[in-house]
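Just one protein chain is left out here, and the rest sit where they should.
The first chain written gets the first letter, and so on, giving A, B and C; residue counts start at 1 in each chain.
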Amino acid sequence: MAGNTFGKRFTLTTFGESHGPAIGGIIDGCPAGVLLDFEAIQHELNRRRPGQSSIVTQRKEPDEVEFLSGIFEGKTTGAPIAFIIYNTNQKSTDYSHIKDVYRPSHADYTYDKKYGIRDYRGGGRSSARETISRVVGGTIAKQLIPEVKINAFVSSVGDIFINKPYQELDFSLTESNAVRCPDIQTAEKMETYIKEIRKQGDTVGGTITCVIQNVPVGLGEPVFDKLHAELGKAMLSINAVKGFEYGSGFCGARMKGSEHNDLFNTDGTTKTNLSGGIQGGISNGMDIYFRVAFKPVATIMQKQQTINNKGQITDMQGKGRHDPCVVPRAVPIVEAMAALVLADYALI
Amino acid sequence: MAGNTFGKRFTLTTFGESHGPAIGGIIDGCPAGVLLDFEAIQHELNRRRPGQSSIVTQRKEPDEVEFLSGIFEGKTTGAPIAFIIYNTNQKSTDYSHIKDVYRPSHADYTYDKKYGIRDYRGGGRSSARETISRVVGGTIAKQLIPEVKINAFVSSVGDIFINKPYQELDFSLTESNAVRCPDIQTAEKMETYIKEIRKQGDTVGGTITCVIQNVPVGLGEPVFDKLHAELGKAMLSINAVKGFEYGSGFCGARMKGSEHNDLFNTDGTTKTNLSGGIQGGISNGMDIYFRVAFKPVATIMQKQQTINNKGQITDMQGKGRHDPCVVPRAVPIVEAMAALVLADYALI
Amino acid sequence: MAGNTFGKRFTLTTFGESHGPAIGGIIDGCPAGVLLDFEAIQHELNRRRPGQSSIVTQRKEPDEVEFLSGIFEGKTTGAPIAFIIYNTNQKSTDYSHIKDVYRPSHADYTYDKKYGIRDYRGGGRSSARETISRVVGGTIAKQLIPEVKINAFVSSVGDIFINKPYQELDFSLTESNAVRCPDIQTAEKMETYIKEIRKQGDTVGGTITCVIQNVPVGLGEPVFDKLHAELGKAMLSINAVKGFEYGSGFCGARMKGSEHNDLFNTDGTTKTNLSGGIQGGISNGMDIYFRVAFKPVATIMQKQQTINNKGQITDMQGKGRHDPCVVPRAVPIVEAMAALVLADYALI
Partner (left out) sequence: MAGNTFGKRFTLTTFGESHGPAIGGIIDGCPAGVLLDFEAIQHELNRRRPGQSSIVTQRKEPDEVEFLSGIFEGKTTGAPIAFIIYNTNQKSTDYSHIKDVYRPSHADYTYDKKYGIRDYRGGGRSSARETISRVVGGTIAKQLIPEVKINAFVSSVGDIFINKPYQELDFSLTESNAVRCPDIQTAEKMETYIKEIRKQGDTVGGTITCVIQNVPVGLGEPVFDKLHAELGKAMLSINAVKGFEYGSGFCGARMKGSEHNDLFNTDGTTKTNLSGGIQGGISNGMDIYFRVAFKPVATIMQKQQTINNKGQITDMQGKGRHDPCVVPRAVPIVEAMAALVLADYALI
């Protein structure tokens, strides 16, 4: 199970299982002399944390990050930055009922087949708790490219969509509501719907749109490491993600070239931006925007038929924490991963 | 411009510009003792080649691959496999009209800004001619995992979609028509539409669906190198791709967990496959399927306003080869990239 | 300051400064299902630890390793293995006298120039305390290749050399004395000499010889990643190392081909082994042996003239811990690095 490092120049290597003693990571390649904003890091961790509102899971865990190296008198030294977040709330006994059972659409079956051993406590390494480390790394990455503005928000929940282009939205409203949707009327509908889903013991999917502004021209590397290819990989590596599109995306596949081409202004900006801020895999200075699809999470509070590790049919009843819709909590994770990609290219 | 290597264990490093002397690549990490099927490689190159039918570009170039190393008496030796395809048909003078001009929605502007120098002949490194090397590498990759069946096909052109699940299609019909659509009635509509677009001097986008069958359980590496994350990156690195979704994809984001969960059969297979053959980033043995969105290519035969490298407005008229729809030609490229990803994981 | 990861398949990424809160690392790529021998790990840490005998530094620090992830019920799970060792004994005030001073032949000057910032407490990242993480990683690596026997020992201190081929030594005697020299008479001379050096407030260099037995045929990758090239890099990355030679080494450069060629026995073994167990960069099953040169460490208890960070001449007097000869303590580090290299190749 290599594959726990992201990035080539600004690298984040993470560790930790849901119910082990701690999770964390090591950032290597961070330039020296950066005065870190620790409050911003904790703020983003709090945004990611469960238990923030009535619509999300009730588990309360402080997620306090401790830095172990690479920082001296508040500044990065160029040495690797290690950080750790202790799991203060784990109760391994909670998970005995799934010890021998493969939960549908979880990673239980594939991990067991691949590794021949499975840390069944709360998903182990496959738990979304792993994304805490991404948020820490991504928030530090943002501090390397302070001019770049990254704003993600929930653009749909189930069949409820924002019906406006992002240019008409006020990103400062994203945090004003529990679903992280900057369109207030849509946010209310989403919230109502999620509460209903919660009552059903069910879950629902959604999409996140991310807009990156003030990007320098020239980020991205042909031909395999195109900027949008790395952004796509970054997003698809987040738990529950099923799709990624940028610029015109899947709609662009229905268009003609004469409609789709972005004509230039004399300063090199373009009149339209169906390209999504990237041409030939390299940023052109226009807004980068993309959309990420999240499936409904697999942990539902309903009874489901499944199998155990002997191949026998068994019933299971969901227990414990229940997130009817993780999409709002994924907003800071999407932003963090975008920052990791951009900082990595900015360091070339 | 690093970024010309794909893969970690079975690596493909490519080189070459549209109008340089040659393109090609080096494969490193190929196991020894593999008896290569050279006809299969040439066959795939022919599938990718322009000028195969009335609906595509007329440039005829043999694209004959020559192997330079790593093979002895027809078998791989474990040494790096270098290959080269000479560009026999390039005429640099063809491109003098775009020397100082940034073509809309091409990579001209971003390359010039990033590198301060631009090989303007036919797109240089950003030309889709680069994908020849991917096809060679991918076809060798396929020979490392012969049990795996990879079938891509055109699933939409503009607004014309196949309206059937892939299970109802006969993949052996994909090559029976110029648009590489295994649903014959839809193929005819697509072909008619592309001819119309061609007459207009325009281009149109489309989607490719790829189905991978008989995949061993256990391919993919948590947490950043999930199998679908690498597949996504691989597809997004192909010229003109704007989106990627796998399994339930963007539709999955509209569903409930109780609908989306794939219940198990006693043998570990699942009754449904909204997961798309991957759980927790690891293949589960079910079919992997995904969809790739291609925008319409930017080279149109209509007059467009643009700017030159002095920031002056100028008109340009498309000339030369014209591909009204590259999506059919991208089918072998999608298959090749999928093979590269799978072979890379299979070598762990 | 990237460069904190060792290995390609079995990777060790380390962090930590001498006087930060902790040091540690993450191992990625460790196969699942390995029952770890934690006592062996602690045993090796104890071997590396200062303060073990009258000839070495008196700092006593437990160096207890805590594992944070990747292990379940005593076995590796395939997930990344994180470990941490808290620095329980650091007193930053000890180092105020060197805050603005560049100690001769330390990394103070180069770190300050490269990073523009310097964690002056005990050498910061450049401290040999960093090697603790190597010992943890290397001891786990050994457990992946249990058949391989790695024995390092001190072969010279100053001008005192073992005057026997390694085949005449009994490696079980290495740990019988404070200098880790398996030739008891030579060990006594070395010990006497080091005590004398200690009294002078001086330090002395030495060499370590390492013998690796029972190596499978076939480890190593042409052409750049030859087995001995990676072993050399591994050893040269240890603090204070100035040279590496394997097999016939520098003596081989004085020989004729007719003397140096290792003739075969019919079973593929060789009658002599001037090749040092590696031919063409690949292990041939014979003993691998190499020698590593350590300079005398720069921290001496004598008064020296030096400069401060304003370029002014200043006197400095060494204080605090004093290791007259670190070579014995480096023995487990050499073994650990050798194990990391071998395990990395064994996982291909």
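The rule is simple: a contact is a pair of C-beta atoms (placed from the backbone, for glycine too) under 8 Å apart; a residue touches a chain by one contact, two chains touch by 3 or more.
All figures in this text were calculated on a predicted structure; none of them were measured in a lab.
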Per the touch definition above, residue among C:V34, C:I117, C:I162 or C:I300 touching the missing chain: C:I300
Sole contact to the chain not displayed, among B:I23, B:I145, B:I197 or B:M255: B:I23
Given C:G122, C:G138, C:P182 or C:G206, the one touching the chain that is not displayed: C:G206
Touch residues of chain C, complete complex, unshown partner: 1-6, 14, 102, 104-107, 109-111, 113-114, 125-126, 130, 156, 158-159, 197, 200, 202-207, 217-218, 220-226, 228-230, 232-234, 236-237, 242-250, 252-268, 270, 274-276, 278-284, 293-300, 302, 304-307, 311-313, 348
Where the missing chain touches chain B, by residue: 1-5, 9, 11, 13-17, 20-26, 28-30, 32-33, 66, 68-70, 72, 75-82, 84, 111, 114-119, 124-125
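As a working rule, only the chains that are shown with their structure count from here on.
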Centroid distance [mean C-alpha coordinates] between chain C and chain B, Å: 47
Interchain centroid distance [CA atoms averaged], chain A/chain B, Å: 27
Overlap residues in chain C, where contacts from two or more other chains coincide: 79
